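Of the protein chains in this complex, all but one are displayed in their positions.
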Amino acid sequence: MKLLDCPGIGKRPISEFDYVGAVRIPPSDADEATWADYVFNRDNAPGVMRERWYHRPTGRWFILERNTLTDEVVGLVDPADVRYKEPNYEVPA
Amino acid sequence: MPWRLLKFGLQSEHNEPRFFPESKPLKSHYDVVIIGGGGHGMACAYYLAKEHGITNVAVLEQGYIGGGNTGRNTTIVRSNYLTPEGVKFYDTSVKLFEDLADDFDLNIFYSTRGHFTLAHTDSALRTMRWRAEVNKHQGIDSEVVGREEIAKEVPYMDLDCNGHAPVMGALYHAPGSVARHDAVAWGYARGAYNRGVEIHQKTRVTAIRTQGDKVVGVDTDRGQISCNKVISMVAGSTPRITEMLGIRTPIEIFPLQACVSEPVKPFMDTIVVSGSLHVYVSQSSRGELVMGASVDPSVLHSTRSSFDFVEGLADQMLDLFPFMSRMKIMRQWAGMSDITPDFAPIMGKTPIDGFYLDAGWGTWGFKATPVSGKTMAWTVANDKTHELIEPFRLSRFADFDLVGEKGAASVGH
Amino acid sequence: MKYRLDPQPLEWIDRRESVSFRFEGQSFSGFSGDSLSSALLASGQKLLGRSFKYHRPRGVLSMANHDVNALFQSDEATNIRGDVTPVSEGLDLRACNVNGSLANDKDSYIGLLSRFLPVGFYYKAFHKPKKYFPFWEKIIREKAGLGEISTDWSATRQPKQYGFCDVLVIGAGASGMSAALTAADAGADVVLVDENPHIGGSLDYQLANVKEAAAVRADLKTRVRSHAHIRLLEGHYAAGWYTDHYVPLVGADGIVKMRAEQVIMATGVMEQPSVFRNNDLPGVMLASAAQRLITRYAVKPGQRAVVLTGNDEGYRAALDLLEAGIEVAAVIDLEWLDKRGPWAEQVKAKNIPILEQSAIYEAKGKDALTGVVVGEFDGRGCDSGLTRKFACDLLLMSVGWAPASQMLYQSGCKLGYDKKAHQILPRALSNGQHACGRLNGAFTLEQRLADGERAAKDAVAQLNGESVNMDLTLHRDSVAHSHDWPIIRHPKGKNFLDIDEDLQLKDLINAAKEGFDNIELMKRFSTNGMGPSQGKHSNMNGIRVLAEITGKSIDETGSTTARPMFHPVPVSAMAGRRFRPERLTPMHQWHLDNGVQLMEAGQWMRPEYYLPVSEAGASDAAGAGQIDQRQQAILQEVQAVRSGLGLIDVSTLGKIEVMGPDAARLLDVVYTMTMSTIKIGMTRYALAVDDSGVIIDDGIVGRIAEDRFYVTATTSHAAAAFRTLSLKIQELGLNVRLANLTGSMAAMNLAGPASRKLLSGLTDVDLSEANFPYLGMREGTLCGYPVRLIRVGFVGELGYEIHLPAAGAMEVWETLMREGQSAGIRPFGVEAQRILRLEKGHIIVGQDTDGLTNPFEANMSWAVPLKSKPWFTGKPSLALLKARCQRKLIGFRLPQGFNGQLPKECHLIIENGEIAGRITSIAYSPSLGRTIGLAMVDLPLADGATELKVRVDGGAMVSIEPCPTPFYDADGARQTADLTEVA
């Protein structure tokens, strides 16, 4: 059982977390193709990904950098670095 | 005593022909290159040669034949899917499976056992009826059965699940079968090899060369090849291939684990699957219970095993089969499932001319081996997407036209 | 004939306690501490089993659970491993997979047919003609499998335990004990584990008669047992290595799941057999097996022995046999004497004939070994012309070792073949992983002790975060302890490579000939190493044979993936204690006392319907079938709500307080409709879709203050709803606080025309229509408790959803039930609620919608403000999907008094032979006196049709009449609601 080492809670078993997937930021003024790419396509090759993990017992979020080939957690991401505003979107006429 | 065994006895020397070619250098050009030497890759090569007379073909396998997901699944063959397009596709596969042993002259132990998908809630039972109705509409033998019919066929199962989420009914799919997965890949490989196809193991594709948006060749760790048609049939390794061409797909790779028990005398003649308990089980011809569950919760490009998988499986199994507590788990392994948002594959042409995709096989790839080989061979031969796999085109996501295989979302009241 | 030796200094048996058991119908006895195999051998029973394929007679091979020759079953258990299962009083055992009895197995003729059953024969036959395959398959399946099971066995479960330590040492032999002591002396918290019931390993059974070892052994054992920093776990094997040094230790009474910082593998080596004709006869065993029998169980493995050796250890075994009073007829050395050490000198000094450069060409005997044929051996083959015979009933094989390195591979370590040592040795270890002792090529006692110390020092350094330049070769022996080709061909075969799977040498050669010439394909086609011992005594020889055939090196040939488990793990231990979290509402006890029929909703138990005690008794007597009784109760509950008063427990709903300056902005992002415009004291329907526009949940948002909202979500989506809200807060950096009140607040819905009247007498809230309009939300007190009242419309009657802290719930519920008697109040459950909401045409997410349904298909385009709202989750997708709506949810009804076959949910709508939709909800509506429902129907059919055909069970077609919804109280006068609501 893999351990995730997170600030404040230390090393906790992965079974206490929900994996919510890679950080994805919705594009602004997206045309149909760009928006469909955002909704469905993924950066799916093995490599270091920034992922969101939710620790259920504390209700806390952690953004970890994990190598999806070796399963090693190689870094922690400050949520402020991936913050975004509601994208604007005009409904095409 | 079948006469074939008599022949073995009377020969002084064991002179069975090779299944697969000796290792040979790569030629500089092939008409078609198939990446991936698993069941799908070998089937495609087989049908290209057999039905389209295209034999200047190379199957490139980075490991060994059938070493990917082909050798790691729990060998179930069925067609009781939800969408009409899914049901037609898998039913074609089941029909092809039934004749493979004759086509190959190889016993793939295709054994029709009947397949129960258990429903533990009324919302699950509704989905079973939906699948049964769509199946029957296509002439496929699937029916919702109640506890009594289940008890008749699987008398040793505790329908009350030890008092927690009892079984309310099931989708019974009589044609549900199991087959020896390795033998399927070996049969197709031998059939392709005997028709002139080259099979290269321990040969890894490192790049796909294009001019403009047209394929012109492939680089491997054993040399360069020129070719105008390349098919990617690598399931769990698909993202590494599509990345070479900058093709974006919704595929995500999750480990899918399975395990076997120590072999015991056969007692289980049918296949039992429980959606909500996330377990499925059948007994192989060697006497081992082959068991699996759902994919791991997070992305990982690896076939490592985890202990919590077998713990969870053992715990849930005991609610259905109490006596199993005195059996032992002998071995566990994992495959890499290429999961798509709508639980349907991605097949056919791509934006790159001459590059074809056979991917998105999640947990439903083995049962599609024959039909995927056949339709992909037709698609490559005609450079036109075969109508059976039209609904599984890559562009469906950009068109917001997903396949409805996910069915009733697990959300229930 | 006496098989039990005099007391041995290190024996495990307790001679004061004899234990009797039955085997194959005969009674036997052993001592407490005997294993089944040792007790049987001690009574002269050499024949322990029959082989899997040819049903050949089999006896002890490894005595270490590295083979399954001794595999028994009883009425209570199956696949019992004789080598390592202790005797226990009253056991009644029989052999596995025999046809008749062990003594005369009717299937033993199969051995004679082996010419007709070459490797992979079952792929080449039985499949033509197709219809006969099931006949052959039945025969093959009956012959397959080992022990029998009984499907009547009850479930047994053994509790599991989490364990933690700094350094986990696996294997308590010389190097393991040395490592554990070194680490513990350095202050580390050490756990030392060994699969045997007693520590010592090969320090005991191999060096029992070596004087220098005695002092070392005594010292190590006393210090290990008494060290404050060492916890000793005997009788536990490590099932496998899992991520982050997570190692399950499996014992007879359960599993300890050990989490370590550092792991030291001191698991030793597994002795490998030599391959020669009839090398599987009872009486032919590994040298270490004989040593285990003598030292642990004081059992005499034979009377007159021959020892085949390719290393010093063979001579040690010969000396041990002599020590135990067993005659040694000859020692057959694959190489030459001057390669050997002092033990060989001692054997020579005892005038034991030593044949150099010789090998066993063939073992003789029908059901047990009677003699051997020895031939000259040039390192690659045996000259069948120049042979000598020896009569003997015991043949020891000491030709080499394979490392017990499965867990090194699992943790990502790199191993490679050392041409000098003829053994696969560790080359590069992954972080926190260490290996020492014979596993690492350290064979002499001094080397094992030193290597244990070295590994422990490396582990402690890594534990303290120091960098370590690890030199694994420091204490490796310069002399090889394994022969690189102990494999002798024989024209008549029966020279077994995998004793479990009955695989002869020619089977591997033929497999390679057929193209299965890499290690993974060879394994799968031949099944080498696929048996219950998973290749422990066959993988190494298999690699050597393939390398020889292909001319590649051992490293190039590679090895198959080492997968958990090291030994098969009982499901009872794996499953552990049964945890099924179950969540009850605060009013649960009342429900139980009032005839509730419960249903499971996720972890919650919810009232489905009630069989009021008084009536239940009555209707039982009237013999109404269980189903009618259920249906009758549900309809009565519906009528109670419609005509008078009903009360339903909805405490399972998600309940979330959303507070802070950005609260409205958060809700605008998460839900499709605009929440920032809700007036204080009012609520709005909250529809949630995902990025692709698919409906995932719905609920209600009520505004308490400018910066404070109260949000409800469906039972099954409550946790996900809270998680989504907290995710958006972080993603957008919003200044909002959340409180998950799902369990802290109870909730009940008082619905029915009499609800306002009843409530007004119990609360200080002004219930007048003016002050408390439909969809309003008011706070106040009820029976003295702080409450929130919400006028919701899900069931379509005048009603109030009452939310309050759980502490007051039972009292409020009982008060309402008591005070409501005069209005005919009745508790109602989920089933009645489904009918009530259906009469109003409200959807249930997950039933009327599926994994792809968007709001336009669910007839809820009013909930998708594409124009007026700048942004909400899924907006761009919905903007695209609006114009591509392919199907629509419509209402339908059946004629009044319809008595045909009723359609069911998910029956299909068929239009000129094609599927055109499905029924999503259907139920008899007592309020309308006819069956009504919802159906998802393809467009354009859904818009225009006046009649639709449904295919019901059995294939008959039933026609249904589309009609507008809501079916009941269309203008909502009864609740003055114009929007649909969900409780």
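In this document, chain identifiers A, B and C correspond to the written order of the chains, with residue numbering beginning at 1 in each.
Assume a residue touches a chain if its C-beta (ideal position, glycine included) is under 8 Å from a C-beta of that chain, and two chains touch if they have at least 3 such contacts.
Basically, contacts and distances are computed from a predicted model.
K.L.:
What is the protein name, per UniProt, of the chain that does not appear here: "Sugar ABC transporter ATP-binding protein", "Sarcosine oxidase subunit gamma", "Lysine biosynthesis protein LysW" or "NADH-quinone oxidoreductase subunit N"?
P.N.:
"Sarcosine oxidase subunit gamma"
K.L.:
Where does the absent chain make contact, in terms of the chains shown?
P.N.:
Even though it is not drawn, that chain still touches A, C.
K.L.:
Given that one chain is not shown, which residue among C:9, C:159, C:773 or C:870 touches it?
P.N.:
C:159
K.L.:
For the full complex, which residue in C:113, C:680, C:807 or C:970 touches the chain that was left out?
P.N.:
C:807
K.L.:
May I ask which residue of C:185, C:555, C:657 or C:938 touches the chain that does not appear here?
P.N.:
Selected residue, touching the omitted chain: C:657.
K.L.:
Of the residues C:6, C:152, C:253 or C:466, I need the one that contacts the missing chain.
P.N.:
Once the missing chain is taken into account, the touching residue is C:253.
K.L.:
With the missing chain put back, which residues of chain A would touch it? List them for me.
P.N.:
Contact residues on chain A toward the absent chain are 1, 8-9, 12-13, 15-16, 56-58.
K.L.:
Residue by residue, what part of chain C touches the chain that was omitted?
P.N.:
Looking at chain C, the ones touching the missing chain are residues 157-165, 191, 231, 233, 236, 249, 251-259, 577-586, 588, 604, 657, 659-660, 708, 737-739, 741-744, 805-807.
Going forward, only the chains that are shown with their structure count from here on.
K.L.:
Can you compute the centre-to-centre distance for chain B and chain C, using the mean CA position of each chain? Integer Å is fine.
P.N.:
Comparing mean C-alpha positions, chain C is 22 Å from chain B.
K.L.:
What is the distance in Å between the mean C-alpha positions of chain A and chain C?
P.N.:
It comes to 28 Å between the two C-alpha centres.
K.L.:
Among all residues of chain B, which ones touch two or more of the remaining chains?
P.N.:
Residues 304, 306-307, 341, 400.
K.L.:
Scan chain C for residues touching two or more other chains and write them down.
P.N.:
Chain C, residues with two or more chain partners: 242-243, 246, 257, 692, 877, 880.
K.L.:
Name, in rising order, each residue of chain B that touches chain A in their complex.
P.N.:
239-240, 242-243, 248-253, 297-302, 304, 306-308, 341, 397-400
K.L.:
Which of the residues in chain B end up touching chain C in this complex?
P.N.:
Going by the criterion above, the answer is residues 1-2, 4-6, 8-9, 14, 16-21, 63-67, 71, 84, 98-99, 101-102, 105-111, 121, 123, 126-127, 129-130, 133-134, 136-137, 155-156, 162, 164-165, 180, 182-183, 186, 201-202, 261-267, 285-288, 304-307, 310-311, 314-315, 317-318, 321-333, 341-342, 400, 402, 404, 406-413.
K.L.:
For a test of understanding, state which residues of chain C touch chain B in their complex under the given definition.
P.N.:
76-79, 97, 113, 115-118, 121-128, 130, 133-134, 136-137, 140-142, 144-157, 160, 239-240, 242-243, 246, 248, 257, 410, 506, 510, 513-516, 518, 520-521, 524-525, 527, 530, 532, 534, 561, 563-565, 568-572, 574-576, 578, 580, 600-601, 692-694, 696-697, 714-717, 830, 834, 844-847, 849-852, 877, 880-881, 884, 904-908, 910, 915, 918, 951, 955
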